[in-house]
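With one protein chain withheld, the remaining protein chains of the complex are depicted in position.
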Amino acid sequence: MGSFIAIRLVRLVATLLAVSFLTFLLVNLLPGDAINALIPIEAQQDQEYVAQVRAEWGLNDPMLVRYGKWLGDAVRGDLGESIVTSRAVSSEIAHRIPVTGELMIVTVVFSVLMAVPLGVMSAYREGSRLDQVISGGAQFALSVPGFVAGLLFIYVFAMKLGWFPATGWTRISNSISGNLMTVTLPALSLSVIEVAVYARVVRSDLVTTLKEDYILSARSKGLRDGFILFRHALRPSSLTLITVVGLNIGLLLGGTVVVEFLFALPGLGKRLLDAIFQRDFMMVQGITVFVAMVYVVVNTLVDLVYLVVDPRIRKAD
Amino acid sequence: MDTAVDPAVAARRPWIRRFVAKMPWVTRFCASWLIVIVAAAVFADLIPGLADPNYQGFLFGDGATNEGPGLSHFLGTDNNSRDILARIVYGARVSLTVALAAVFMGVVFGGFFGSLVGFVRGKTDSTVMAVVDVILAFPGLVLLLTVVTLLGRRDLVVIATVIGFLSIPPYTRVARANALSISRREFVTAARAIGTKKRTILFREVIPNVLPTLLAYAMVNAAVIILLEGALAFLGLSVEPPTSSWGTMVNASRVDLQINVWPAIWPSLALVFTVYSLNNVGDWLRRLRSVRSAAL
Partner (left out) sequence: MPDNVANSPLLEVDDLRTTFTIPTGDVKAVRGVSFTLDRGRTLGIVGESGSGKTVLARSIMRLNLGTNVTTTGTAAFDGNDVLTRSPSEMRQLWGSEMAMVFQDPMTSLNPLVRVQRQVTEHLCRHLNLNRSEARQAAVDLLREVRIPDPDTRLRSFPHELSGGMRQRVCIAVALACEPSLLFADEPTTALDVTVQHQILNLLSREQADREMAMVLVTHDLGVVAGRTDDTMVMYAGTVAEYAPTVSLFADMRHPYSEALMRSIPLTSFPSHTRLAAITGRPPDLIDPPTGCAFSPRCPYVQDHCVNEAPPLVEIDDPAHRLACWTPVGSPEALTAFEKNLAAGLPQAVAVDVSTTWSPTGGVDG
């Protein structure tokens, strides 16, 4: 078990290094010299000034040297400062984590709570009318992107019914009810696809599990169906669900960019977009690396959760 | 009832009719929609009576902005008085080109690399997969956003190439997993045993057996890619205006959503139906394949 964790941690560090290097490479190799973002084109006539700025930002050093410097700072939590606002990238990220974090947690929790009963019902009555309706619905929901669902929700629940605000964010520290009002529609928009993905996973996994011998043997002991479903069958299926939730965090992170844009939420995704439009390359680099790191770390955590849930792996060491 | 057809009679039908006969009606509908949308995108310039997607009638005193569906404009006009139907048809070009590029690059390059490393294994395998894992460690849309922005130019070729390039890793992974199991099968062992060249085995035995799985994956992957391009366009980062794209249209419709919902509804429906059709047909093909392999 110890070596299992050790291997995962070594792999985590290696992936993080590779991810940060790739981001650095992307931002620094692609066309569109950073100098264009630092100095307006008109001011670039002044060669002396340009050279001074280049030196100031270390743009003259070889790329590996710059990566080394940047990585050294990044390890200490310093992701540089925004070219546009001159504020530290790390503090801007920290300021926006609560919004994106809350949005994602609410979405995942809500989606799992919706998807598990749907998937279980669907699998338990495999092939029935109910199963056809749930499976068909999931296939359809899988085709509705967050921005379409979000726009629909805004139109119906904000514009027509006026139950929720169409845009904006209230921090939870300011007002809990206000916060709930502003998180509901964005989280629902993200949940449409998530519920479908999870429900399909639970269903297909459970359908396989329910054909296992140990389910038959549990039946032959005279246990109730509900007990068998939730205490015997769902546990192995929950492993797959955890993996899929982890893998889907990547999709969800992309989804939050769109939804934060649509609902004008002051989250990480919105900040990334702003930085992109302002060609604030330090900010883009910082947020991209941070988001990729979150994704990699979450998936490592998922591997570790396996240890807790599946005794076979604990032993397999 | 199709199911009641005598098998001997059914066998005499052309294969395409037999294939269609097995489809549930929803899948038939989806397949038809895909054919219609592809045909419309390809032959958009030839469709009689289809308006110019960039013609702003109100500038010339010819039509109004935000018209509802009607006779002159079948699906109405947007807030620039452009014909929505025409913009959807031309928008399909963007979505489908991007999807095609992704599938093509994914199947060709991803399929080749994946089959190769799954077959030869060893160092090549671990190196290629390490690169693949790093690229896949980025959330797709975020990586796409970064690359597209940093490239600076945003025409259809750039967008399609970038999305196509980013679809190589997932196909590589799928192909490798399949090639690994295929390389352990008897017919590959047999080919090795009689001294067939490795390159011949790869092209004659491994790749042909990886391809069907890859193509079934391609259906579902095309749906994901269309959603991705839609999201990118919705953020205003896909193909530059005035070229129409479904996501761009949905984004633009937000301004006048209070007074006119049609410009939001039509492109959304086109997007959702196309993606749903790809998912539905893809799932059906996959089921068909698994039934067939189970029957063997």
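By letter and in written order, the chains are A and B; residue numbering begins at 1 in each of them.
Throughout what follows, a contact is a pair of C-beta atoms (placed from the backbone, for glycine too) under 8 Å apart; a residue touches a chain by one contact, two chains touch by 3 or more.
Bear in mind the structure is a predicted one, so any value in this text is a computation, not a measurement.
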- Message: Checking the contacts here: which visible chains does the omitted one touch?
- Response: A
- Specify the residue from the set A:Pro165, A:Gly178, A:Pro236 or A:Pro266 that touches the hidden chain. A:Pro236
- Residue touching the undisplayed chain, where the options are A:Asp46, A:Asp73 or A:Glu212: A:Glu212
- Of the listed residues A:Ser3, A:Ser86, A:Ser173 or A:Ser220, which contacts the missing chain in the full complex? A:Ser220
- Message: Give me the chain A residues in contact with the hidden chain, please.
- Response: 127, 211-214, 216-224, 227, 231-232, 235-236, 309-312, 315
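The rule is simple: only the chains that are shown with their structure count from here on.
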- Flag every residue of chain A that touches chain B in the complex, lowest number first. 15, 18-19, 22-23, 26-27, 30-32, 136, 139-140, 142-148, 151-152, 154-155, 159, 249-251, 253-255, 257-258, 261-262, 272-273, 276, 279, 281, 284, 288, 291-292, 295-296
- Spell out the part of chain B that touches chain A in their complex, as residue ranges. 26, 130, 133-135, 137-143, 145-147, 149-152, 223, 227-228, 230-231, 234-235, 237, 247, 250-251, 253-254, 257-258, 261, 264, 268, 271-273, 275-276, 279-280, 283
